[in-house]
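Heads up, one of the protein chains got dropped from this complex, but the rest are sitting where they should.
Chain nomenclature is as follows: A and B, assigned in order of appearance, with residue numbering initiated at 1 for each chain independently.
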Amino acid sequence: MKDLKHLIYFENLLQEANNELVQQAKKDGLRAIGYTCYFMPEVLLDLPGCFSVRLRAPRCTSPDIATYYMSARVCHYARSLMERALEGGFNFLDAQMATETCTATCRFQEHLQQKHLDSVDDMRIIDNDDFFCEFSDVPFKNNEISYEHYATQLRAHVLQPLHDHFGIDISDEAIRKAVEQQNEVSRLINEIGDYRKLDNPTITGYEFHVIQLCSLVCPKYLILPYLRETAEEMKTREPDMKKEFRCKVVLAGSENDDPDFTKLVESCGARVVVDRYCYGAVESRQIIDLPEGVDPVYAIAKHYLHSSNCPRFMPQDEMRARKKRIAELAKEYHADGVIIASNKFCEYWSYERVIDTVILKRDFGLPVCSIEKEYINTASGQLRTRFQAFVESVEIKKIQEGK
Amino acid sequence: MAKMSISKALKDFWYGKPHTAEEGGRRLGDLHEDKTHLYKHREWRGVADTMYYFYNIWLYNYIFMVKDIMVMHGPITFAKGLWRYRWVGQTYLPVLHWFDRGLEGMRGEAMKASAWHYRAMVSTTIRQFQRMFAADTRLHGGKQNDLYKHTIAHNETVWGGVFYPWDGEITNVPLEMIPYFVTCHVNSHTVLNYIDAVQSIGLPGDPCPMCQAESGIFVLDDVPDYAPAVITCNEACDASVSTSTLQDWFFDKPLFSLPMPMLFDDPLVKKYVMREIEELWKFVEQQYGIPFSWEKLTKKLELQNELQRFEWEKWEVAAKSDYYPVNGVAQALYRIYQTQYGDWEIWHVTDKKVRKILEKCVSKKINSFPQTRHRVIAWSCAPLYYSNWCTWAYNCWGLNVIINMDSLMFDMEIRTDSYEHTLEDMAQYHMWAPMRRMAVGGMHHMFELWDYMKRFNCDMVAMYDQLQCKGVQGLHGLFEDEFRKRDIKAFWIPHALPDSRTVSRAEIRRLINDYMSTVMHEEPLDPSLLDFDDSMTW
Partner (left out) sequence: MNKICKFFVKLLGILFVVNAALFAVFFFDLDGKLLFNVVEPFLKKHYDNMERKDTLKAPYEIDKFPKYDFNS
């Protein structure tokens, strides 16, 4: 396939958290608001006057100081963020909107927070006088009580602090505007992503991963022109005559902001057609519906709790339904199998991976490759072997089924 | 010389050998066989204490274990359960050796008061597993009997108090408290089967081993089917949440999730939990068809408050004097068991007996731990397979664990003057669940350590380092910084909760020995306890 016009530019944007577009937005006078988890609604951080940056620590392979503070037995992602923060890589942040949605990132964000207590010295990791870090409580359930509670939390711990610290307009009108912007991003990402449903997709999983990540880490108003152009470009993009893959897979699992991992999977002959992992588009790029007459914060809270498939959710019906959703995604995107990847030390996905591995195969007939990985994958040789073997097994299955 | 040794021998016979090496000490390490750590012979504690231990602890507890079983659903139920479930057969028979480990070297009032705590735990444990067996469909040919229909299963970290409104009508029995949690203390071998079982289906070895064990019991099909519905929660961490998912698969029953938010300092969060507790009550009503009773709730809460008030009295004595007669392990285990399970008659009976001993110690100024060199506060989560490390530490080094984090988590009474107040306090209590308040809860709560150190007059910290607890590991460096800055004497105890293979007991002792000799430059009170092989012990 012909290279996408902006792919190299997109790739460059992912080399640093404080990328070119972030710097430009800061020059435009906007406040940079960091977050780590899907459960911190990015749309509220993209209100007029500020922009959201989902934190990453690209190329962080040796988080030594973070390991002193957080030990070597905590998820590499959280430690890498901590290391990057200690190195000064997040000093551009004006605020961090934190959640305790997983223990490791919670601790990372608590390290960022200035507590002003006698009992423990604050570390002032973010060298920015304006910086503050505020936690919101995210429910474990998606019932009515939880929607209301979450909305209350978002008002008290996201909107109000943004208004108090930076004078951000938090009116319903401003929120609706931010939703409109986010919905445009989502529509474009979905439009681009839908080409993965083709028999011979005109976009690779890697390319899509890069584009999706850019939409998470760059100011929306600055990335939108590039997304629009890419969506346009995609309309006429021709696939390769010969398929460059041997099977199509759903990539599901824990935190994954490393497009090279997707590239590794694809280099083994599997085309990644669904990205159902933290930082993926399956959930984050669903259109937010704001009916007239409904409190927009409540609607947003409901949207985020309703759309998430995170293994953190505990209601019984939800625990079970999310397995089915992976199977439905595989069907929708014509995937031949599922790769479930959990980050080492990620407790949610360690368990979910075990269950998915059995249930998806047994009850939905989907071949599953179950792997554990690091945040930055240095052990690619081992993974390559696993993926190659998986692709072969899927191929054999297809031959046996006469496909 | 001969006269001297005869007189010493007589004195040792009558009073028991003295503690320290200088006084020609008792050398407790020599009492044990190598590896198995079985006694060559049990300790001679002097005539009075040996006889007390023999009659009032060893014999009394064996008799009452049998009696408890007879009274609570009978020996046939017990025999069936014992034959079916590994965790009961392999664990509960050597229970008196659990007493031995915790009470080793104790004398006088400390031995007596601590033993009463143990007795209460044994009785409550028997009561729970007998209820499980009596209601278990697997032991009754698949039949759901009346007991089954009136029992509710719940995650062990769901506070039993939320079921008070159905006191006498529905019995709550935690799913993991007996099959997993208590077993680790009594016989650390049993739980390894469960950890291995869950890893055998693909779970990596790094999630919290407690949660691994809790899942492994289900994987190994070793959970009685004793209730029609389950309450679970996210206590205390990510792995707990996920454990619930795995348990739901294997238990396959109506399950209600009671959320336990971490940000419990936020009043908005409390309001949310209040509503969720009400949801839970509606779920129980729906599942069991028995209405909620406000009267029963408040009555039980009042009883629980009584327990709390006595605990405060105990803390007062522990903090302000040398006359506290409860050793570190009894204090920790009894307190966490009692606060987590909720009110039960045996706690009151025990507290009454302990009160008598406590009052005697205070009025007669009896120092039950006369060889104390350091008053220690133990912080974070303790190793379950070596909860009696503090007994060893006192005997060997004079490290007297005065209080521990587990004891301090539920530091509150619950108001019963109005529905709103009650619910508010219950929500608070629920959120201050084991481990959540200080281990994985908001970071600053971990650092309440300094306040408690001051409050309990402690001069040293035993810092538990649960290697697979992401919440505590995430703060490791900050603790190191603060210890240095505050010039606090602290030693780390690495462990993996129930899994004795990760850090052995011997390794824990070696680390403490190294700290005491190289940093504190102290000599052991009993050198025979410095190094011994107990690798095969229970």
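The criterion applied here is as follows: a residue touches a chain if its C-beta (ideal position, glycine included) is under 8 Å from a C-beta of that chain, and two chains touch if they have at least 3 such contacts.
Given the structure is predicted, the values throughout are model-derived calculations rather than measurements.
Screening A:115, A:197, A:320 or A:384 against the full complex identifies A:320 as the residue touching the chain left out.
Shown as candidates are B:250, B:292, B:450 or B:483; the residue that touches the absent chain is B:250. Considering the whole complex, the residue from B:21, B:79, B:201 or B:362 that touches the absent chain is B:201.
In the full complex, the hidden chain is touched by subunit A at residues 143-145, 315-318, 320-321, 323-324, 355, 358-359, 363. The chain not shown here touches subunit B at positions 36, 38-42, 54, 58-59, 82-83, 86, 89-90, 93-94, 96-97, 100, 193, 201, 218-222, 249-250, 252, 254-256, 275, 279, 282-283, 286, 538.
Methods note: only the chains that are shown with their structure count from here on.
Taking each chain's centre as the average of its CA atoms, subunit A and subunit B sit 40 Å apart. Those residues of subunit A that touch subunit B in the shared complex are 68-71, 73-75, 78, 100, 102-104, 106-108, 110-111, 115, 117, 119-121, 123, 135-137, 139-141, 143, 145-146, 149, 152-153, 156, 311-312, 314-316, 319-320, 342, 344-348, 350-355, 357-358, 370, 372. Taken in their complex, subunit B has these residues touching subunit A: 201-204, 206-208, 211, 215, 232-234, 237-239, 241-246, 248-249, 254-257, 259, 261-263, 266, 268-269, 271-272, 275-276, 279, 440, 442-444, 447-451, 467-468, 470-471, 473-478, 480-482, 485.
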